[in-house]
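Here it is, the structure in full.
Moving on to subunit A:
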Amino acid sequence: MDLLSFARGPALQWALVIFLLGVVWRLTGILLLGRAPDYSEPRNAPAWPGAFKLILTRSWPKREFAARTAFGETMSYVFHIGLAIVVLGFAPHILLIQSLTGLSWPGLPTGLVTLSAALTAGALAVLLVRRLMHPVLRLISNFDDYFSWLVVMLPVVTGLMATAHAGPRYETMLAVHILSAELMLAWLPFGKLMHSFLVFVSRGTTGALFTRKGAAL
Partner candidate 1 sequence: MSGLADIGVRIVAAQDGLSGNGHALIHELDKRLERLAEQGATDAIDLRGLPLSAADLQMLEDFLGVGEIEARIDALGLTRVYETAYAGIWRVTYYSEDGKVVADVLEVTRQPGIITTPPGDVADACGRLREALGDLPPLPGRSTNNCEAS
Partner candidate 2 sequence: MNDDQTLEQALLRQGVSRRAFLKYCAALASLMAMPASAAPALAEGLAKARRPAVIWLSFQECTGCTESLTRSFYPTLETLIFNMLSLDYHETLMAAAGFQAEAAREAAMARNHGKYLLVVDGSVSTGLDGSYSTVAGHANVDTLKRAAQGAAAIVAVGTCSSFGGIPKANPNPTAARPVSDIVHDKPIINISGCPPIPEVITGVLAQYLTFGAIPELDEHRRPRIFYGNTIHDRCYRRPFYDQGKFAKTFDDEGARNGWCLYELGCKGPTTYNACATVKWNEATSFPIQSGHGCLGCSEPDFWDKGSFYKPLSTPTWSDRAPLAAGAVGGLALGVAAAAVARHRQKRITEEQ
């Protein structure tokens, strides 16, 4: 079996099994967690609108900190949106999703996708440098942060290289690209990348809690 067949075959299957197992495990584990009964009087009757409010407000820099966080947030947005364009807009990717889920939508031109990928890679690189230079950020970063960065960066870079015919022969590069994406899938449930599933859950919970307590959002 050549590398590409391995990547499209057993490797993809295993990566997806691990991904599903991990994601479902963590999600059910967290959602079924028992909550301590709250006997206090709620300050606001239905708490759930607060969940949505916090999800929105936390997606934007707070005015007070804007000057300090704007750069990091902009870069993060560039790479998150860029990544979404690449993952969801590139026709071969859509075909993969379609073959697994049956869902499909029109793709974007290759040029646009390539540009997004380049911007994504650039933003990711900038964010890593920032993480390394910023004393506080560096202090609170651990293996998980760096490894998660790596497994996101790898598919972007290898994908760009495959498109540009850089590095080894295309079929090998394509296989490496697929394998790197599989690494990301397999790692996703077990590290900080799980935030892709949990970010709104945790923000929503916080929002609801704050609303109930009557805290400002």
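Keep in mind how these were chosen: all candidates are chains of the complex that A comes from, given by their letters.
Please note the rule applied: a contact is a pair of C-beta atoms (placed from the backbone, for glycine too) under 8 Å apart; a residue touches a chain by one contact, two chains touch by 3 or more; residues count from 1.
This structure is a prediction, so every number in the text was calculated from the model and none was measured.
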*Which numbered candidate, 1 or 2, lies in contact with subunit A within the complex?*
2
*Report the residues of subunit A in contact with candidate 2 in the complex, numbered from low to high.*
1-2, 4-5, 8-9, 12-13, 16-34, 36, 91-93, 95-96, 98-100, 106-111, 165, 169-171, 174, 178
